[in-house]
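In this view, the complex is presented without one of its protein chains, the others remaining in place.
The block that comes next holds chain A.
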Amino acid sequence: MQVTWEDQQNINTFSRFNNRFHELQDDIKFAKEKCDNLEDAGNELILSDEEMVRFQIGEVFAHMPREDVETKIEEMKEATFKSLEKLQQEKESIVSQMAELKKVLYAKFKDSINLEED
């Protein structure tokens, strides 16, 4: 089984993609949870009657008027949603690049290489 420098580089790149893919999966999970939490917070806010809402900034809960809190939550939802989209796009691009590399590597090595998740 001859392995050229190019093959080795392909294997290295595949490994990098795989690592990045797992990191992205965790990041996406985290971002989705954050989106859901913000959604729930927004709904609670609509249902509640209070004028002063305690909004968490850093480690403290600051008393803020309701409209300010509503605006803030909307802004945070926008930002989180955008970053979630970006992460999902990156994940899709990595998945397709990994599929390409798999084709190349399986063509060269057939059974001698295993590129599947264990």
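Please note the rule applied: contacts are C-beta pairs under 8 Å (C-beta built on N, C-alpha and C of every residue); 3 or more make two chains touch, one makes a residue touch a chain; residues count from 1.
Assume contacts and distances are computed from a predicted model.
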One chain of this complex is not shown here; going by its UniProt record, which of these names is it: "Transmembrane channel-like protein", "Autophagy-related protein 13 N-terminal domain-containing protein", "Prefoldin subunit 3" or "AP complex subunit sigma"?
"Prefoldin subunit 3"
With the full complex in mind, choose from A:I11, A:C35 or A:L115 the residue touching the hidden chain.
A:I11
Name every residue on chain A in touch with the hidden partner chain.
1-5, 8-9, 11-12, 15-16, 19, 52, 54, 57-63
